[in-house]
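Mind having a look at this structure? Questions to follow.
All protein chains but one are shown in place.
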Amino acid sequence: MIQLLASKPFKILNIKIIVLILIISIFLTLPLWSSEYIISVFVLIFLYMSLGQMWNLLAGYTGLVSLGQQIFIGLGGYSLAVITVLYQLPIALGIIVGGVISILFALIISQPIFKMRGDYFTIGTWIVAECLAVFFSVWTYVRGGLGFNIIAAYKLSTTDIYYMAVAMGLGSIALVYFLLRTKIGLALMAMRDNESAAETLGVELYKTKLKVFLIAAFVTGLTGGLLYLSIAYIQPRASFSITWTVAMVFIVIIGGIGTIEGPILGAFFFILIKQYLYNYPGISMIILGTVAILTILIAPKGIVGTLQERYGFEILSIRRR
Amino acid sequence: MQIIQSLLNGILLGGLYAMVALGMSLVFGIMKLTNIAHGDLIIVATYICMVMAVQFSGNLLLAVLITICFMMLIGFLLQTFLINKVLDKGPEPPLLVTFGISITLSNILLLVFGADARYIPNTLKTINIVNTEHFSISAIYLLNFIVAIVVICTLHYIMKNTFFGRSIRATADDVTTAELMGVNTKRIYSYTMCLAMVISSIAGLLVGMNYTYYPSTGTEYLIYAFGVVVIGGMGNQMGILLGGIILGIAQLMGAYFFGTGYQLLAGYLVLLIILTIRPQGILSKATRR
Partner (left out) sequence: MATVLDVQDIGISFGNNHVLKSLSLELKESEVLGVIGPNGAGKTVMLNILTGIMRPTKGQILFQGENITNLSTTERCRKGIGRTFQVPRPFEKMTVFENILVGSVYGDRKSEKEARVKALEIMELIGLTEKKGWFAGKLGLLDRKRLEIGRALASNPKVLLFDEVAGGLTESEVSDILGMVRMVKEQGISVIWIEHVLKTMREGTDRVLCIAEGRNVICGIPEEVMRSKEVHDVYLGADEE
């Protein structure tokens, strides 16, 4: 079935493009015909989609199960706060600096952290995040545990933030899609199937993993900055909290790990449950936790992966023909 | 001599950390599972202990005995119905299932007990057993250390000299052969988790007697446990005490030289450095998947 589809004519491609354009134009015009509340929900959906895409790129495509991605959310958020509050510089600069600092920090920690394999890597990244949380709590330059009110964010309307979030969400999808169609994508697929065979064919495992780790850090850092534009208050414990990565894991697991469509669906699912149970935050986490466990037990490939297996479709195919 | 006091406290605190890590080490050694829910399970035990202590008007011994029963049941159910199902499905699923359990448990605690800091009241904390002009030894720290040694020795005895211990070790050495010899490995895993829960219940009580705790404290203890296990070597009970002591000293030296704000950070950094230099642990002979 899947092989058959791999050679299907262009018609399906055309339909796909039309549907894609339709969906994108709906999202682009959303602020024109919808309520403030709906817009703010979609801000979250798009930003979490970006987070999910990056975690999926790491865990689903590269085999790097990191529980420390909150590092880059925190760094992104704090960069925004420091640039706009301490130095009174523009928001855009704050966001970009957040991405750059994230990538630099990722580069620095990659040396020690890549020496750890498997479970050690997973918990090692988490320890780094906890270190930062503790360090930022005592670091006077960032006002320790007090944190910042990101005043500059108040000047922006929800619509402004919405368009940035759309760009981030759709951008992250496009990034992963095109990345997987480059040489790196080919290497990642090969490594995922058999690392030793990939190595004997000249694939540089370390370099490839490092590149992906840096890309994920950069995008997660940018997204972190945008998230804190909408939250507008930052404080170490919350910004470096494991809760961020919990969200990423749930989005990817429930949606379907190792698929591009998975995190898209997962982000909708996650934010809708979160919003629906907004007044019972504890309960929503318990429900999500349980759903995630059940997903791993019953349908380990998530919603999208299971559907793909059963019906053999791929919306965003990264196959080479 | 403040530094001697810090050093001494660090060593004694090592007993608490060893207790926290022992269950995780056991689980890793036997079933090669990094249990991310370990810290939260300890904190669950702490909360149950607290409730029981109130029920039995402060009788902590009775409280911990009942907690052990509860925790064994919880551990058995989690292992049998969730973790055992994914253990042979590659590296990620078990990790993520225990992560899911971790998040679910800490949020159940939050729901039931609220976000307030809690503490198991006891008189040991205020008593000093030894009091000289240079240093003092607090009763609770000494208790940590003694309990750790007793539990480690008992565990060592069980593993070496009982049929139960031997079949656990046989399973750890070679799953296939153990199964051929008629050992039900999945059942053994469930029992191992129960044993880990017994230890973790005691650790939970000690945690509650030493420090205040919140529903989210589990993360902190997971990292301590993981760190100690890494330093001491996965599945090596004797190394665990040493690992605990190293972590304890690192923390209190950090606090001594840089101020109390850096106590946690110093501990974490030492862990990261050790993880980088010697990812298999200082004492272990490379027992990894």
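By written order: A and B. Residues from 1 in each chain.
Here is the rule we use: a residue touches a chain if its C-beta (ideal position, glycine included) is under 8 Å from a C-beta of that chain, and two chains touch if they have at least 3 such contacts.
In this text the structure is predicted, and so the values were computed from the model without any measurement.
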item	value
Chains in view that touch the one left out, judged over the entire complex	A
Residue among A:Leu201, A:Leu272 or A:Ile315 that touches the chain left out of view	A:Leu201
From A:Met189, A:Leu214 or A:Leu316, residue that would touch the chain that is not displayed	A:Met189
Residues belonging to chain A that touch the chain removed from view	2-3, 6-7, 182-183, 186-187, 189-190, 192-194, 196-205, 319-321
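FYI, only the chains that are shown with their structure count from here on.
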item	value
Length of the line joining the C-alpha centres of chain A and chain B, rounded to whole Å	32
Residue ranges of chain A in contact with chain B within the complex	59, 65, 67, 112-113, 115-120, 122-124, 126-128, 130-131, 134-135, 137-138, 242, 246, 249, 253, 257, 282-283, 285-286, 288-290, 292-293, 296-297, 300
Contact set on chain B toward chain A in their complex	34, 36, 82, 85-86, 89, 91-93, 95-97, 99-101, 103-104, 107-108, 110-111, 219-220, 222-223, 226-227, 230, 259, 261-262, 264-265, 268-269, 271-273, 275-276, 279, 288-289
